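A selection of the complex's chains, in situ.
Should a chain be cited, it is by its letter among A and B, assigned in written order, with residues numbered from 1 in that chain.
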Amino acid sequence: MIKLTEQPIQAQEALDAIADCNAGANLLFVGTTRQWTGEQETRELKYECYQEMALKQMQQLHDQAMEKWPLLGVCMIHRLGSVPVGETSIAVAVSSAHRQPAFQAGPWLIDRLKQVVPVWKQEINQQGDSSWVHPVNPGATS
Amino acid sequence: MKINLVVFAGVKEVLGWERLEIALTAPATVADLKRQLLLTYPEITDLMAHCVISVDQEYSDDSTVLEEGCEVGVIPPVSGG
């Protein structure tokens, strides 16, 4: 399952999406807005995206992961709009019969997502100032 | 020919718009489009140095040929997750 949403992400939805009676291993990664990055305090993150392309790229990552590893389910949900401290911006879940493929595919998917899926975040600090977060200027999530 | 340009994040903020139909002399590649964009919008020169171009929602390179009516995105460094 691939999804972009402005609503809060429920972890259970991602787990339900990958549930399979032949799965022994289910891995869920949840990225949340962090309050402190060094001495910088974050109030919220704001995400925007290039929707058609983001969905296309996420679907390609889904398909590539299914080809690379013997996975039973792959789910990626990205939240858009405002994500306050402690709330979830991204959920990536994978299932497999044994745990090794899940533990390899999980970090691969989140790494690749951060490299190729056209989503951009703005960090809003406690003073209400906003700045675009770029990979060279790492921001307040995972 | 005409193409549909779409811009995001910092580029959108500087330009003040998100989508625009642009006229290009055919045949044109991504490199040709980038040259024309920098001439028309010199204010995004610094940002463009870090952007890549998508054509019909796929990543492209300078040699990618643009077709009539395609959708071209200016993609700043992504920061999802």
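Convention: a contact is a pair of C-beta atoms (placed from the backbone, for glycine too) under 8 Å apart; a residue touches a chain by one contact, two chains touch by 3 or more.
Here the structure is a predicted model, which means the values were calculated and not measured.
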What are the copy numbers of each protein chain across the entire complex?
-> A x2, B x2
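Here is the rule we use: only the chains that are shown with their structure count from here on.
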Please compute the C-alpha centroid of chain A, do the same for chain B, then give the distance between them in whole Å.
-> 26
Residues of chain A touching chain B in their complex?
-> 31, 47-50, 52-54, 56-57, 78, 89-90, 110, 113-122, 132-136, 139, 141-142
Of all residues in chain B, those that touch chain A in their complex = 6, 8-10, 50, 54, 57-59, 73, 75-81
